[in-house]
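One structure coming up, written as structure tokens, with questions to follow.
A single protein chain has been removed from this complex, and every other one stays in its place.
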């Protein structure tokens, strides 16, 4: 059986600067979301608002394993991944505020965004719909002989969909360079894992597709990174997809409108003690990589970035109503 | 890992009469299809014609494990299963000929037939679309506290569909009384198994759903029966679904219009030497259960049944053109 | 009560009345559904009649079909109607053709929370009822009022065919009306004259009906008496009611929230142009949402959807024709 538990730590392979960069992105995600939650409760974010509270180690650890030309197909709790691959915080806030400066220019909302020019497939609502598309992006790389890898994220709930199954199978059969990162946060909206699957573990699905599967602590950014780095290397070498099950907990409601009374509070408390950012901070402090001074500097930088980004977004205009019928069809392929 | 290779033979538990009944249905399927192939080449069967040549042990072995009140959701190579559950041969021929006497009264064609009144869900073209429906039939039994089991068949190709994945998962999560019989005949139309899945074996999918999986020789009717009997008992006892992978070979074209040049002839020859009917006949003869006299009588009975059935079907009228717009909506639920 | 409460009460009363009725969907049990419609149901009816399903629309709809085949009366909730695209084969191929293939009933209801003005964007706001109106074997209803929300849900549950029940999310809490107690069944296939008039016929359904009524009020202040027809059922359409109102007024304005091209309005207009041609005193006009995905930005969505002003303008223009 190809499923193994990944316990190795890859921290050794990373420079102190890289480790701090990982922490920076984890904190940046948290800070942006923290700010956005306030905006949401002020009624300034139209529609639903989703956070990745508790998922930061997954977003950062997995994405950090990508090379510069690699591709990303994220989901709705991976804000750091978008940021790491080149989407500026100001455009994220503009997206949340439905402004012209948002990635979709007000066409789609919240984290339904991306930028194909940066190699980031925008997420749509239909769970796991990105998975076959990610396979197709990898196919194009393979067809062109490019050694690029596509990393895609999805939730435990998403694994129940036909799209997920078909996409994973397609990638496996064609041995495409895809890395499949499962963010198992124990719930899909109100549905607990045991109502989503009867499998002993979701990673047990891997052998059914003939691909390696590995389960990691999703709150340990270096464990996620190690697993992703191995999977990216395997994919790049023609070894095909790997399923990485990252185990974590969704620390807030499904969206900010959800009071999630269905989650036992003890469960939340247990996971709160293992907050991925706090865990990583402690480690970096213990190992002397995060000095008090560096810490303060980073916090200051983030606070400033967030406020600047938000200010930019707020200055971005609302989309022009007269433009409503535009942009449905491309006039040329621009190539 | 829950996957085991079933090698046990259940022949001992069956009476000689039962063994002969199994042979009878295998032969009846072959005889009807043999006759239908001739009709097809005479241009008398409208549309495509599909046979289950090579699949007879699966259809009969699995279906024989059902109790009288159990339910069936077959596929397109299981003619014997339909016959065993109460559909008369004459209506099968009338179905093939698109006559009023066919199960769908000319509305649908070839083996797209069934009869909900007999507990047989009619198959539609979309591969694996029956799987979630079979789960729902089992759900209704469970809701009513009936100890009934639903057995469903599907192909290796069908396992790649989202419908299959979602249906199996649904049944597994709710521990529904479903028996999942995979007719792995190495091909899906022209697509060989290794282009359908990268799994070492399709039965390796079972743990991903948290259900037991078992692989059997699909040309050995008693091996199929033994596995199905165990799975039916487990389902009836509240143990939930079982995946049974029956390994066989599609011995003719995908449909009769297909010359299947894509199948290596040596592969066909190897499997031809293991024809499920011939294997079972040999065994029954060796064990003295099929005497020359009983054999002749059975062959005679079948030949006569086939000709009578065909004559009945040919006498059945074409559907009335004036009825074309009728029957789209039910006027009442008849309950 | 609100439109939402009317749905809840209808569902609950049918489940009390008929043990074959059950609900199935994502997050409908413990949580009571994304909109809280089935709140309290799990406690009252237990886990085999209030089924929390995995995230798998094809399985969930398929399971509903299977249970209906066995004589149950499933009501499957799609969390948002937009997600029905994941279950399309089950709806349009398996369910729609079932009776025609077998002669047996298929008493299935799909609850389809649909429509915009909920800041939902392109994947939580769509109005795709026309897809199903083009699918023989299905029935399609779309209540605009709390009363019809109840009456059509009772009718849908009791119907021996698969019925897609399009419940408008914006109306959930926006509409609050008196709803008749007890056996209040709105027959499927019957439209309703929501406002009598003589100058022209405004034909609509769902959330837009209320905008049409407001626009008709505005036009009335200019002395234009518009008749407003609430279709309620989209498949089958109430041909007699549609042709009747147009024969009476001689003019038709059709308004819907679905995008314009090949929407339900096209069928209504075509019906009128063919069967009421001799009564027509003016072009058959359609007002509908722009032919784009549904924009998330409220500013854009307001421009996307027909608005009262625009409808009133179209009423005046057509009346003056």
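The chains carry the letters A, B and C, assigned in the order they are written, with residues numbered from 1 in each.
Criterion: a residue touches a chain if its C-beta (ideal position, glycine included) is under 8 Å from a C-beta of that chain, and two chains touch if they have at least 3 such contacts.
Everything quoted here is computed from the prediction, not taken from an experiment.
Across the entire complex, the residue among C:89, C:125, C:204 or C:297 in touch with the chain not shown is C:89. Within the set C:107, C:147, C:197 or C:265, the residue that contacts the chain not displayed is C:265.
Set against the missing chain, the residues A:63, A:104 or A:219 yield one that touches it, A:104. Residue A:114 is the one among A:114, A:177 or A:319 that touches the chain missing from this view.
Across the interface with the omitted chain, subunit B contributes residues 46-48, 98-99, 104, 106-109, 112, 124-127, 157-158, 160-163, 188-191, 195-197, 262, 318-319, 321-325, 327-328. Where subunit A meets the missing chain, the touching residues are 104, 107-108, 112, 114-117, 121-122, 124-126, 129, 131-143, 162-163, 166-167, 169-170, 173-174, 327-335. In the full complex, subunit C touches the omitted chain through residues 82, 85-86, 88-89, 92-93, 96-97, 100-101, 122-123, 128, 130-131, 133-134, 136-137, 235, 237, 258-259, 261-267, 269-270, 272-275, 277-278, 280, 282-286, 290-293.
The working rule: only the chains that are shown with their structure count from here on.
Of all chains, the one whose mean C-alpha position sits at the greatest distance from that of subunit B is A.
The distance from the centre of subunit A to the centre of subunit C, each centre being the mean of the chain's C-alpha atoms, comes to 37 Å.
Subunit B has residues 162-163, 166, 169, 173 in contact with two or more other chains.
Shown for subunit C are the residues in touch with two or more other chains, namely 54, 56-59, 86.
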